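Down below is the structure, laid out as structure tokens.
The complex is shown incomplete by one protein chain, all other protein chains being positioned as in the whole.
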Amino acid sequence: MNLMDDIFIHPTSLVETQQIGRGTRIWAFTHIVKGARIGRWCNIGDHCVIEVGVKIADNVVIKHGNKIWEGVTLENGGFVGPSKFSATTTPPKPRCITQTKANYNTRQWLVTTRIHEGATIGAGAMIVAGTVIGEFSVVSAGAVVIHNVPPHALVSGNPGHIQGWVCQCGKLLKFHNQFARCSSCDVSYTKSNNRIKVATF
Amino acid sequence: MNLMDDIFIHPTSLVETQQIGRGTRIWAFTHIVKGARIGRWCNIGDHCVIEVGVKIADNVVIKHGNKIWEGVTLENGGFVGPSKFSATTTPPKPRCITQTKANYNTRQWLVTTRIHEGATIGAGAMIVAGTVIGEFSVVSAGAVVIHNVPPHALVSGNPGHIQGWVCQCGKLLKFHNQFARCSSCDVSYTKSNNRIKVATF
Partner (left out) sequence: MNLMDDIFIHPTSLVETQQIGRGTRIWAFTHIVKGARIGRWCNIGDHCVIEVGVKIADNVVIKHGNKIWEGVTLENGGFVGPSKFSATTTPPKPRCITQTKANYNTRQWLVTTRIHEGATIGAGAMIVAGTVIGEFSVVSAGAVVIHNVPPHALVSGNPGHIQGWVCQCGKLLKFHNQFARCSSCDVSYTKSNNRIKVATF
């Protein structure tokens, strides 16, 4: 049941890869496909599918019911909320298998989707294939993301738009004169060209 | 396979609680976590997860694929449509496990979500943690609910807004001078301050 002593694999799950880091837990009825790579101290809920070619770094939390598709990379500390997150690497306008079968084998349809360090994907969010979700950004519950999300952005709606900016700790930031200090953890940020970054003094 | 003679538990499901009322049916590949409480005559579909601490009353219908999270209470006669309903009790701005681990054990992040008697959650609706879904309200298919839903309200859209009012029987009501009588079941309602209630004569 365990690849190593400190990995937990639920007896009802189906784990076909050997590449799982220590401390990681895989829960019930979840399918980890051969060729997926999962780092250390991750927590992958029930009824998930982690497809061939997916790369998941360390400390990533994936809630019940997520299906993660080939081409997706999750960096350290990502949080993927429950159930409605779908990152597909199928083409933007996929067609039936008969039409795409020749195409399928070329793998030219494969695009990459990257969830950067510390990003949060809310419950029911939808991530279109090929987008980049910036570090420490927050995709709100129910948001439909069709464009790249900048670091620390808070995105919501269908289609998703930037509604604000959030600290590494998740706190909403209030900017005055392109400058904000997090009221929770005291990290400071500067804003320029509709992008923010940690202030360096 | 049965806790009692009149409970049906599908052989592929994983039921860890003893607290299931009579007449309830649990379907395939569903995981009822230890500590969940489920009432009588409920019907819980395939691929569901009912988490620790969830309370489900009597006559509740939960369609395939729903994940119900700690902190959620479903009162009598709720109907939770298929697949996209997600009630999460994780914090509004959850962060990765390394950031929240200390926080996690305090359980200060736990908020409660309550689906009141007779409410209907449409297919693909998204319910944000901490909201209250009023009695006999209808959350339309695909609605993203981020605010409390008053009793008998019909909510749709992303974000969800009140589009009208519905009878206990599910029929859309037409108000004239703050008064409506259901054309289907003859129950009467009065409206005041953008809330409705059953008329008492």
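To keep things simple, chains are lettered A and B as they appear, and every chain counts its residues starting from 1.
The rule is simple: a residue touches a chain if its C-beta (ideal position, glycine included) is under 8 Å from a C-beta of that chain, and two chains touch if they have at least 3 such contacts.
Note that the coordinates shown come from a computational prediction; the quantities given were computed from them, not determined experimentally.
Q: Check each of A:Gln19, A:Asn43, A:Asn158 or A:Thr190 against the chain that is not shown and name the one that touches it.
A: A:Asn158
Q: Please pick, from B:Gly21, B:Gly65 or B:Pro151, the residue that touches the omitted chain in the full complex.
A: Answering carefully, the residue with contact to the hidden chain is B:Gly65.
Q: In the full complex, which of A:Val49, A:Ile133, A:Leu173 or A:Ile196 touches the chain missing from this view?
A: Of the listed residues, the one touching the omitted chain is A:Val49.
Q: Name, in rising order, the residues on chain B that touch the hidden chain in the full complex.
A: Residues 12, 28-29, 41, 43, 45-47, 59-61, 63-65, 76-79, 81-84, 118, 120, 123-124, 138, 141-142, 144, 156-158, 166, 168-172 of chain B touch the chain that is not shown.
Q: Counting contacts across the full complex, list the positions on chain A that touch the omitted chain.
A: Against the missing chain, chain A presents residues 14, 29, 31, 47, 49, 65, 67, 69, 84-88, 90-91, 93-99, 126, 128-129, 144, 146, 158-159.
Keep in mind that, in the parts below, only the chains that are shown with their structure count from here on.
Q: How big is the gap, in whole Å, between where the Cα atoms of chain A centre and where those of chain B centre?
A: Using C-alpha averages as centres, the distance is 27 Å.
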